[in-house]
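What you see is the complex with one protein chain gone and the rest in place.
When the chains are written out, they are named A, B and C in that same order, and each has its own residue count from 1.
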Amino acid sequence: MAKKQLNVGLIGYQFMGKAHSNAYRQVNRFFDLPAQINMHTICGRNEAAVTAAAETMGWANVETDWRKVVANPEIDIIDISTPGNLHAEIAIEAAKAGKAVWCEKPIGNTLPEAKAMLDAVQAAGVPNAVFHNYRKAPAVALVKKMIEEGKLGTIYHFRAVYLQDWIADPNFPLVWRLQKEIAGSGTHGDINAHIIDLARHLVGEFDEVCGHLHTFIKQRPIAGAINDKLGAEATSEMGEVTVDDAAMFLAKFKNGALGTFEASRFAVGRKNKNSFEINGSKGSVVFNLEKMNELEYYNAEDPEGYQGFRLIQATEAVHPYAGQFWPVGHIIGYEHTFVNLVADAVTAMCAGTPISPDFVDGYENQRVLDAVEVSSENRGWVSL
Amino acid sequence: MAKKQLNVGLIGYQFMGKAHSNAYRQVNRFFDLPAQINMHTICGRNEAAVTAAAETMGWANVETDWRKVVANPEIDIIDISTPGNLHAEIAIEAAKAGKAVWCEKPIGNTLPEAKAMLDAVQAAGVPNAVFHNYRKAPAVALVKKMIEEGKLGTIYHFRAVYLQDWIADPNFPLVWRLQKEIAGSGTHGDINAHIIDLARHLVGEFDEVCGHLHTFIKQRPIAGAINDKLGAEATSEMGEVTVDDAAMFLAKFKNGALGTFEASRFAVGRKNKNSFEINGSKGSVVFNLEKMNELEYYNAEDPEGYQGFRLIQATEAVHPYAGQFWPVGHIIGYEHTFVNLVADAVTAMCAGTPISPDFVDGYENQRVLDAVEVSSENRGWVSL
Amino acid sequence: MAKKQLNVGLIGYQFMGKAHSNAYRQVNRFFDLPAQINMHTICGRNEAAVTAAAETMGWANVETDWRKVVANPEIDIIDISTPGNLHAEIAIEAAKAGKAVWCEKPIGNTLPEAKAMLDAVQAAGVPNAVFHNYRKAPAVALVKKMIEEGKLGTIYHFRAVYLQDWIADPNFPLVWRLQKEIAGSGTHGDINAHIIDLARHLVGEFDEVCGHLHTFIKQRPIAGAINDKLGAEATSEMGEVTVDDAAMFLAKFKNGALGTFEASRFAVGRKNKNSFEINGSKGSVVFNLEKMNELEYYNAEDPEGYQGFRLIQATEAVHPYAGQFWPVGHIIGYEHTFVNLVADAVTAMCAGTPISPDFVDGYENQRVLDAVEVSSENRGWVSL
Partner (left out) sequence: MAKKQLNVGLIGYQFMGKAHSNAYRQVNRFFDLPAQINMHTICGRNEAAVTAAAETMGWANVETDWRKVVANPEIDIIDISTPGNLHAEIAIEAAKAGKAVWCEKPIGNTLPEAKAMLDAVQAAGVPNAVFHNYRKAPAVALVKKMIEEGKLGTIYHFRAVYLQDWIADPNFPLVWRLQKEIAGSGTHGDINAHIIDLARHLVGEFDEVCGHLHTFIKQRPIAGAINDKLGAEATSEMGEVTVDDAAMFLAKFKNGALGTFEASRFAVGRKNKNSFEINGSKGSVVFNLEKMNELEYYNAEDPEGYQGFRLIQATEAVHPYAGQFWPVGHIIGYEHTFVNLVADAVTAMCAGTPISPDFVDGYENQRVLDAVEVSSENRGWVSL
């Protein structure tokens, strides 16, 4: 009997498009899944560029109008990897068309958009997923398991940063990620969103937040062409930066834990430091995406005098996902978090169960993002 | 010609008393100073205990009434190492008596106390110092020098934690450090005070703060005897914890930098993690007291492809203080920060210049502590 | 005009087969190469197993007789990923058939085998490669570049270990890797071979070696079925371990540098620690495969007081290979070393230049392995 086939239509072909394409190409090579993912169609507005991308990345068909992809009856899953300003419209159309909708984060550029998207997939009853891929690093999945098994006890502290430095140079141009009307927000929606998702996933729901969004460099050279992060030339004309360069906030969780969060693109020397520490009554863990195959774990129940943070190489067959790839000590990389996410999503879709994370997660994440923005304006705590 | 002699009277003989005594014993052995420190008198209320301490630590005389120490004309310097509730009265009397006043931090248990102490030393014109000893770790002094020389450029971020776990066990007794009337505050005054001092010393003055103080465990067994941290037995009776277990806050500095601060005694696995990271336009540094001989330094002006955080062993003869002790790679410890502080204080006193840090620093520190407490109550930002 | 097509026939489908298959699948997705790799045929003796492997890994055809693969005129490249006892025969046949020959390391189970293989590819004039994949980690390639540019100056020391612990349990069964007639040698040929290759690649040719091979556990339960590392069941019958558990040696290089080498499968806690340190007159570097995206670099020409080992994240666009994958700080994994090796091999083959590393490297490596074995028997130094 032939395996179930799932045809994907991918909207967007830049950084996230490349990461998602790789996941679709690799997932059935490493996971024994109930369905086969097919790379059916890739879509972008620039026909030459998207055609080249299709060939490089292995897509069967090319399209320049996303509506045609959504309308195509051969396609089962719409993957939305565009800048944030297009997410809502595509997602809602795709849901109406009965497609599974898998969307990059944050799902909408505004909270109402996110709500409309959630309503749409729930009304249509279609499978939905959001690409909070860092949940799927083996070390992070191990933390989830440890918490569920009570290994950390009562959680007192969640302490996270997501630090980068790619715009610390004042002459770095005004790419689309620095423009509110396209990107929705700056560090806050781009990278705080990730650590907020990890917090919700691992610690639980937020109760209150109090934060501050800040823009260090308020004007930058306008970009010669709208490109991704690393691709734009600076022009001699200046334009307004309309998003935050850094965003920090304090939080209280509903279960009584305290949280600190900080995202910045001005942390000179930090390239992709998505790192958290959790302190519980029975133990603590530390994760850093730049060393994503490792987990530091302190077990408060180790014998006195022999306690300490131990460095677990989360590459053993017993660790989540790790057994699908290579023997212990042979590390995996950033791209594998997407492979793992797609494997989980395919499994859940075939089983008819919710995908984790889904649009509920996407929406709840955005409620937190939004509350922090309100808090930054109101200069005080905001309840969720 | 005989060297100038400085006779010290030390009030208090527990943890800080031991650390200060060691500094007085060692300072002239490693530093060539304009004066000789003499360990003249140690004072405590329990005569047997203070007599034993005097013998162990090498004090010439013992006293049980601090007023007699202050009144003793042979004594030049009054060192106040008692719990916080006694600082103000002793300091003010000592100032009136024309003594140099060296005081543990935070200088007062309340802001008005701190102000009265500052006024007293200024009115009396006496040399004064506060034991913010971590300024004097060679690696921290190196950071100060780097910032003064412009090596870090414009500072964007200061990010500090001071994490311990010694009261995470709910059965840990209600020692004096957990009682507001004696200790003044909990983690906030005990350990946030240290990272606030480092922030002021390295980054500059605070503009605004917004924070939250929290008590996880509100009742504890009453301690059998008032002892220091590690010394009390639990009784079967319960008492109210009246200080904070954790204190976190966001900050804006007057120079435009952003700050995050978190102190906790519930960070299971963290023993004495007094750690900060500074991100500037030209470079970044990371310090952690548990590895206090090291400084991580990222130089943004290193050649492309060869940038990275480098681990400086701040034990070279060219590093501040380090040349007084041992050859490179032969580390010093916690106690040496006090030796360095006393060396600096003696030098400044003999030169008639202000000691760094002094009561102005103590008072300004307390203004920040106080503003965070107000912010915690008012649930919003507070200006300084 | 159509791109040149290169059809691969892969002999072997276990651990190395999986790693090589992935490289063939991915290489043209990330590198812009002068030829397209096609996964033409996979070959193994167990038809059911190899058929399953072909489907999982994406091979077009299946074969159970390697001679048919070698004889197939459609195939351009024979990839030999079998246990070592089959390497020589297949390689020599493949060379005679005019195929490019790409072989796992060590190329032969004995030095005469290796010599015969080298002679065969040279006589046939066919492109040849050996899978010393760790040369192709970006951080290692960066070290190569640094040495070529003189950044390390005169090299004084090369200090390498390759430490694992997967057979430290005395009950671990007698898998094929512990049998001399199949595997050729133990840790020495399996993992010392890797650090010897890195030494030759980075420092230069060996002059003399002096070493010791050791077997801690001389008898083990016979394996239920011959499987790879992690796959065999123990039976109740015992058999002789005929290879070394650990192999250590001292070396002098022709350029005057000194070397220490140690490989062990009894280094409890070490999973895959392939690590080296190089000390040169102008600087030093440290690499560890378990943290393969990082390189520690000490620049002796940094200003006094600011020297230290810096942690380079070798994931920047300017670093070798790294720009083909993801933005800085988004790490790659073990499997990418094979992708990089295949990319280099395709490029060299199309240009008609020698592949690095090739059978000359494989043979020279084996000369060193052999000299250490002789030294271990003769209990003294052996010249190369």
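To be clear about the criterion, contacts are C-beta pairs under 8 Å (C-beta built on N, C-alpha and C of every residue); 3 or more make two chains touch, one makes a residue touch a chain.
Only a predicted model underlies this, so the values are computations on that prediction, with no experimental measurement involved.
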{"item": "Residue of A:169, A:207 or A:316 in touch with the missing chain, whole complex considered", "value": "A:316"}
{"item": "Residue touching the undisplayed chain, where the options are C:106, C:173 or C:280", "value": "C:280"}
{"item": "Listed residues C:17, C:211 or C:329, member touching the removed chain", "value": "C:211"}
{"item": "Contact with the hidden chain (one of C:107, C:146, C:248 or C:369)", "value": "C:248"}
{"item": "Residues in chain A touching the chain absent from view", "value": "142, 297-299, 302, 304-313, 316, 318-319"}
{"item": "Touching residues (missing chain, whole complex) on chain C", "value": "156-157, 159, 161, 163, 165, 168, 210-212, 214, 216, 246, 248-250, 252, 256, 258, 260, 262, 264, 266-270, 277, 279-284, 298, 300, 307-309, 379-381"}
{"item": "Touching residues on chain B - with respect to the absent chain", "value": "15, 19, 22, 25-26, 28-29, 56-58, 164, 166, 229-230, 270-273, 289-293, 313, 315, 317, 325-336"}
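As a working rule, only the chains that are shown with their structure count from here on.
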{"item": "Most centrally placed chain, judged by C-alpha centres", "value": "A"}
{"item": "For chain A paired with chain C, centre-to-centre distance based on mean C-alpha positions, whole Å", "value": "35"}
{"item": "Distance from the mean Cα position of chain B to that of chain A, given in whole angstrom", "value": "41"}
{"item": "Separation of chain B from chain C, taking each centre as the mean of its C-alpha atoms, in whole Å", "value": "54"}
{"item": "Chain A: positions in contact with at least two other chains", "value": "270"}
